[in-house]
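Our next item is chain A:
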Amino acid sequence: MNPVLVMGPILLLFVVLGFVTMAILFERKVIGWIQMRPGPNRVGPWGILQTVADVLKLLIKEDIIPSKADKPLFKLAPAIAFIPAFAVLAVIPFTESLQFSQFAVGILYYLAVSSITIIGILMGGWASNNKYALLGAMRSAAQMISYEIPLVMSVVGIILSVGSLNLVEIVEAQKQVWFIFPQFLGFAVFFIASLSELNRTPFDLPEAESELVAGYHVEYTGFRFAFFMLSEYVYVFAMASLTTVLFLGGWNAPFGLTMIPGIVWFVLKFLLIVFSLFWIRATMPRVRVDQLMEFAWKVLLPVALFNILLTAVLQEVPYLDFLYRL
Partner candidate 1 sequence: MRGLVKGLGITLKNMTKPSVTHRYPDVPLPMPDRFRGIQYFDPDLCIVCNQCVRICPTDCITLTGKKHPDPEKKGKVIDTYDINFEICILCDLCTEVCPTEAIVMTNNYELAVYSRDDLFKNMEWLHQNDENVRKENNLNKPNLAPGGNKK
Partner candidate 2 sequence: MKSEDEKKEAPRAKARPSKRPVTKKEEVPLEPSPKQPVLDQYVTLIKGAVGEQAVSESHINREAGHLPTIVIRKEDWLATARYLKRSDELSFDYLQSLAGVDYASYFEVVYVLLSMSTLQKVMIKVKAEREEASVPSVSDVWAAANWNEREIFDLFGIEFTDHPHLKRILLPDNWVGYPLRKDYEPLDKEV
């Protein structure tokens, strides 16, 4: 086994963990600035070591497993919640050279593996033998499943115009124009559905602290709880990079500025998406549970289907087909 195959994923793991610590800090800083306060600045210069301190704290914390909890399930749940979050990164092409697999059905793999997390959440909710956790798990499972469908539907527009599920080909196809413009409806639905997949405001029902039901990870303490948080932020990394690849043209430079390397463009677009996630979290109130479900089925899904129809129709129109038949 040549070393690159082994070292690559480990290196990616460290990059992702590094990103997660910086993302948590960056989120608290951004929300702090929006709320006209400096954000964490106590631990380390400008608060850089804040997340490290948090993780260390969680490590030291006592690892309580409720007595009547279903022990094997309870221990397994965080792992099942985290593994797909990381496994999904295998298929994301960061630049032409920097990618792990030329998977023919990249998107399908991504969307399929990412829905395994729901099982982990249900296990966590059920195993902790706590009525709040159970209600929270039910809610978040229902939410993630009902938003999975608009998420998938919104991507079909791109697949139609590119004609392949391979993420690398999708990025290649966006040399001239990024898919955010022709597929704007798809982008809107995708972005909103990804917000809900990540359980972020305005769809952060499960761990709505002011709500009665306090999330599926209410019984988890110490490092198991950290695992759930970790999987949430790795998903932010995965979802943001997928949005960049699908809609913002991966490593393609805008307006032909190709002297700056692709990775820099990728990171810039990626950070733009991550910033907008935090920005929305600081501004939006929370949607009610029944409104959330209704929104998914009655608004997002029809819009996504309409977007597919639009793409299919516009492919035939003579002038516009260069946008839609790549």
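A word on the picks: all candidates are chains of the complex that A comes from, given by their letters.
Here is the rule we use: contacts are C-beta pairs under 8 Å (C-beta built on N, C-alpha and C of every residue); 3 or more make two chains touch, one makes a residue touch a chain; residues count from 1.
On a predicted model such as this, the values are computed, not experimentally measured, just so you know.
Participant: Could you sort through 1 or 2 and say which touches chain A in this complex?
Facilitator: Among 1 or 2, only candidate 1 touches chain A here.
Participant: In the complex, go through chain A and note every residue touching candidate 1.
Facilitator: 30, 32-38, 279-280, 282-284
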